[in-house]
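Only one protein chain is missing; all other protein chains are in place.
Naming follows writing order (A, B and C), and every chain is counted from residue 1.
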């Protein structure tokens, strides 16, 4: 029962701190015979990597991943896969104020309260750098899924930044990779950019965002009720990402405002099986996938590290103020997109394996 | 690794179907020496029990709970506690249409797709009757918390029904127990009631709701990063409840619209330790409790069983229509209130025990 | 992480005490579609039941098992199966000495030291009555195995009692069911009986035994290295049985006395795949089954409750003596035979499911 692990049969354990020698993921339960290499993993890490454009932090981290185990002649062996990313810049430096002061909105104070230890070097274990390990592990999951369920496509994208949202009528899957915001609506992407420019340069402020991750080409029958439901595991997976404050499946919170008549996804027969008149359910009923697209959204709070002065206290309990300098993402939501995709990939692979183990791969709709 | 269990050290496994002989919960990991009896558990079950007023289903189920193990002379022994609720009405009856037809919005079709089995008797395992077992287990957790953390108070209440929401300025903790909606705003409760009357009688429809659960008197330091964060576990716990489509902590989805400056919960020193200027975080930073109120919200979709005709298919794949007769809750959100409270109680007790096991009970802020 | 559970995907949680209202097992992860009923389970419980002949305790317990959930129309549904055995005789009675005194060799003192609670009613949770729940769960596993791996045969038998052992040259599978000792050597069974008569009547003493459980018709490829090895899980399963002090696979402890040349199980090709010149390994290499018979042995210590006076202390720390009256098995090893079989069945089913989940059911030698 490791609290740094997730997954039932495809089990990922992440380790490492922001400023330690390295961080990584121990991935257990990947089926044998999956073709994967470091270059394949690197493409996903590069998507998350900082410093790629003006909208993200200007820190430079190569985030190069090494596979240390679990492979033989280019394929997985079914034994644990160790993924390591060395931290290139660990030199001793002046951490200034934050050695003694707690940054509001960060986990500084709660780690201190829980563990009695204050690893002030970039947040230690609570740093979002941990998500690099998730993205690496997600790459392994993607490789397995590509081989096992070739039609499955997992795509993350930003649907809201601050008060600005996308126009669903303008939704274009191909647009997502064309702008810095992984936004499916080109016009919204432009608005996001202008707003973020102003926030960063003029307002010294940051902003939240909503990320949506969709899985298309889903098999039906994935999800293990009652406490390993597909939506339960997705909710946990997304909520565990740094700065996430809300998770929605399908209609999400808006389901509260609907009536039963409006919310019904009516069923009819299509050429390849059941089809639905709508997808309010987000592709999941009773915790099990219907075969429709699985749609998950999560809200990322605005970056807590801002250049505006805020009141706080020190380790010894004295009141003071803090301005968090340094190169921070004005909208951490952007870099949360590949992290959300990685979590979706891990959860789906896990549930394919779990279905095999609990029901059998040739039974039910997945067979 | 049971998929019908939740919790790390305080581990609850529920079992049973809507129309089997009985259902219940196997509760393991409750500390020894906790005073609890069936009457204490029954009060929470009665809160969830159907047929108590016109706003919930008119079915009559006594939902009487028996404690079959884990007790000696009125106190828990530290061994598994078996809680059983017999299903009083299991007579063979005419299930009519639903033997062959899938009810839209229900798990009928996905259980069939996954397991190849169609337990048409009231939804079988996917029925919300399963939540009675959670409420019983939550009663054990509440008894332990009452003894271990006497100041802790867990309260659930409805903050939205359909498009109608509460006025936070009218929030009154004492009002919650006074109306049929567990609503903290008396005026909103009246509006809820009028709206539900109309939906039930005139519109033959149902409606969704948002439930909020708050834990007051929280110890700081609860939560086990990275994948056993307090908010992660709460998100999973709430999302696992039938019909839930979204979960929020603190600001929740609205955090996306905030700026970093507005979202900052500034810290200062109070007489008993750190205090905060606001609680956008919902009492959790980096997955660990700050000592502020923990605030969780979840959206319950409208009841899928309605008296309006909807299109669907049969087990053999023929298109047809269905009207779901029977006595159904027009707003399942009402009865979800005690379920949400039970899940909060279980998660908090679990994290108190986990903190002891991982850190030690006299270390950190909890000691 | 329940400490009253075992198994990875086929997960059994037992509950209940010697003198509570009931005891049982919550069985999760049984595949759907398995035909099983109470009568099938009862045959295994009857094999363990006390009072069947003069060699076991003369207590009468019907040990009738009820299936409370997880079934529909005579087949498992893939949801949790609740098995309950009511304790028929719970009347308040005079427990005499043992309310205050610790019985040497029993868990009385350690439960007191650990939990601070003294459930003196027949040992409470530490009673061997708990193994009835294992046997019931093992019946579920046997039903699944019969359907999934029809050639598999699991047989337990006694190979040693006190200093008396069987003659392997006289080993007869058919003899096992013919004597009260489940002994494959008729002559040894007679010797066991004579010895036990004397111990019980004249010596007021008890004796230990060695039980062997063999699985024939094994699939190759079962077992999940490194910490879910088939032998690791079997060792844990057997060591968890009351009074067991040693577990052996194949040669067991005697392997220490062998040389590498003698211990080698040479490999050649048989008509249906690899065959071996011998089975020193007990059918397991590197934690994975070879397809040979899996052979496990465990030693059961002599019953601690004897009619001879022994020194002990009271709860309050005073020195005293105790004679444990009552109707006790002079050799608990006899009734441990069906328990060992049940554990073997549970472990093997679990590893078949795990292989499917981790590798895939059509891969490797199992496909």
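Here is the rule we go by: a residue touches a chain if its C-beta (ideal position, glycine included) is under 8 Å from a C-beta of that chain, and two chains touch if they have at least 3 such contacts.
Quick caveat: nothing in here was measured; it's all calculated off a predicted structure.
Residue B:359 is the one among B:146, B:307 or B:359 that touches the chain not shown.
Note that of C:73, C:174 or C:319, the residue touching the chain absent from this view is C:319. One chain of the complex is left out; on subunit A, the residues touching it are 1-5, 8-9, 11, 13-17, 20-24, 26, 28-29, 32-33, 66, 68-72, 75, 77-82, 84, 114-117, 119, 121, 124-125. One chain of the complex is left out; on subunit C, the residues touching it are 1-6, 8, 14, 102, 104-107, 109-111, 113-116, 125-126, 130, 160-163, 199, 203, 205-210, 220-229, 231-236, 238-240, 242, 245-269, 273-274, 277, 280-282, 284-291, 297, 299-306, 308, 310-313, 317-319, 333, 354-355, 358-359, 363-366.
Remark: the residues of subunit B touching the chain excluded from display are 1, 9, 29, 31-33, 78-79, 225, 353-354, 356-363.
The definition used in the following text is that only the chains that are shown with their structure count from here on.
A rotation of 180 degrees, rounded to a multiple of 5, brings the CA atoms of subunit B into register with those of subunit C.
Shared numbers divided by all numbers used gives the overlap of an interface; between subunit A and subunit B this overlap exceeds half, so the copies present the same residues.
Rounded to whole angstrom, the centroid-to-centroid distance between subunit A and subunit C, based on C-alpha atoms, equals 45 Å.
Computed centre separation for the pair subunit B/subunit C is 39 angstrom, with centres defined by C-alpha atoms. The centroid of the Cα atoms in subunit A and the matching centroid in subunit B are 26 Å apart. Across the assembly, subunit C contributes residues 1, 9, 29, 32-33, 78-79 that each touch 2 or more other chains.
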